[in-house]
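A single protein chain has been omitted from the complex, and every remaining protein chain is retained in its original position.
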Amino acid sequence: MTETLVFYLFAAMTVLAALRVITARNPVQAALFLVLAFCSMAGIWLLLEAEFLAMTLILVYVGAVMVLFLFVVMMLDIDLEQLREGFWRWFPFGILLAAVMVGEMFWVLGNRLTAESGLSTVVQHAADYSNTKELGRLIYTDYVYPFELAAVLLLIAIVAAIALTLRRRKGTKTQVVSQQIAVKREDRVRLVSMPAESKIGSAKKQER
Amino acid sequence: MLDNYFPVLLFILVGVAAGVAPLVLGRLLGPHRPDSAKLSPYECGFEAFENARMKFDVRYYLVAILFILFDLEIAFLFPWAIVLKEIGTFGFVSMMVFLAILVVGFIYEWMKGALEWE
Partner (left out) sequence: MMELLQTIEQTGQGLLGPLWLPLWTLIKIVVVVAPIMGSVAYLTLAERKILGFMQVRPGPNRVGYWGLLQPLADGIKLLLKEIIIPSSSNKFLFISAPVLALAPALAAWAVVPFGDGMQVSNLNAGLLYILAMTSLGVYGIIIAGWASNSKYAFLGALRSAAQIVSYELAMGFALVSVLLVAQSMNLGDIVRGQQGNYGLFGWYFIPLFPVFVVYFIAGVAETNRAPFDLAEDEATIVAGFHTEYSGMGFALFFLAEYANMILIAALASVMFLGGWLNPFHGWPVLGGLTDWVPGLLWMLGKMSVMLFLFLWFRATFPRYRYDQLMRLGWKVFIPLTLVWVVVIAAWMQTPFWLW
């Protein structure tokens, strides 16, 4: 009973947040709604007793990926008008893409949804059941090949990230510490010898 | 298992409440006399002369991207760590291969100077 209630709560939050992601005008707000959608999604996964995946969703997507998104979105000064320009021209293409994705999802999930077993029932586990251990027993032994492929993917991602971002850009202001330290007094201070003003000097002499 | 998560959900709600309540109290108890100088962003007494949301060094993005990749690596290490005794030498070797591939990436990063911060 409570579980169903919590499920509908999380599901409603996910759908609303996802809608706001695409309707919010401010990109930062859209990104934050995506965070909310991920969080409520994690709640739903928890209800399915997929503990490890739920936590990893928060840890990796909310804690890391969305931080990068926010970094990018906050600082890029996205011009909304320019973004909206080609909207109707690309609209049919977008719809087509969405339809293909929905079709694919049905193709993958549909068979199992109609079959009586599978997704419709969730196995309830005892309190000391560890979903993480279950995963651990499988990933590194039975699924070792995809696991190593994941490492290769991560390696490619590291190389690509560096290749794409690490280049000298024009107009960045950086300080060169070694130059700052190597500065000598002669570079910065110019000593000018000025003859003393004669008027004050002569006034002092007269006082004596 | 879900029984264990009920207190956690409540705890998160209490955490949010513990954040909202002082703000509401402060708003009710504190004075409220805004003026334009008070509400302007702090700029050491100068007029703000450009938008504060400026572009910044690409290195921050790079740090964030590398963080994602290493965070994923940690996510892979967690289930491995708690079952190492059960999966034995085979599990140990498969993780060592995984780490070796990623260490190549780390060394590349280091050599390329992606970890330098001038």
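The first chain written gets the first letter, and so on, giving A and B; residue counts start at 1 in each chain.
Heads up, the rule we're going with is that a contact is a pair of C-beta atoms (placed from the backbone, for glycine too) under 8 Å apart; a residue touches a chain by one contact, two chains touch by 3 or more.
All values reported here derive from a predicted model rather than from experimental measurement.
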item: Contact with the hidden chain (one of A:Ala30, A:Leu70, A:Leu138 or A:Leu166); value: A:Leu70
item: Interface with the undisplayed chain - residues on subunit B; value: 1, 4-8, 10-12, 14-16, 18-20, 22-23, 25-27, 29-34, 36, 38-44, 48, 51-54, 56, 60, 63-64, 67, 70-71, 74, 77-78, 81-85, 88-89, 92, 95-96, 99, 103, 106, 110, 115-118
item: On subunit A, residues whose C-beta touches the chain left out of the figure; value: 26, 28-29, 32, 35, 51-52, 55-56, 58-59, 62-64, 67, 70-71, 74, 127-132
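We adopt the following convention: only the chains that are shown with their structure count from here on.
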item: Of all residues in subunit B, those that touch subunit A in their complex; value: 1-5, 9, 53-58, 60-62, 64-69, 71-76, 78-80, 82-83, 86-87, 90-91, 94-95, 97-99, 101-102, 104-106, 108-109, 112-114, 118
item: Contact set on subunit A toward subunit B in their complex; value: 3, 6, 46-47, 49, 51-52, 56, 59-60, 63-65, 67-68, 71-72, 74-77, 125-127, 129-133, 135-137, 139-141, 144, 147-148, 150-152, 154-155, 157-159, 161-162, 165-166, 169, 172, 174-177
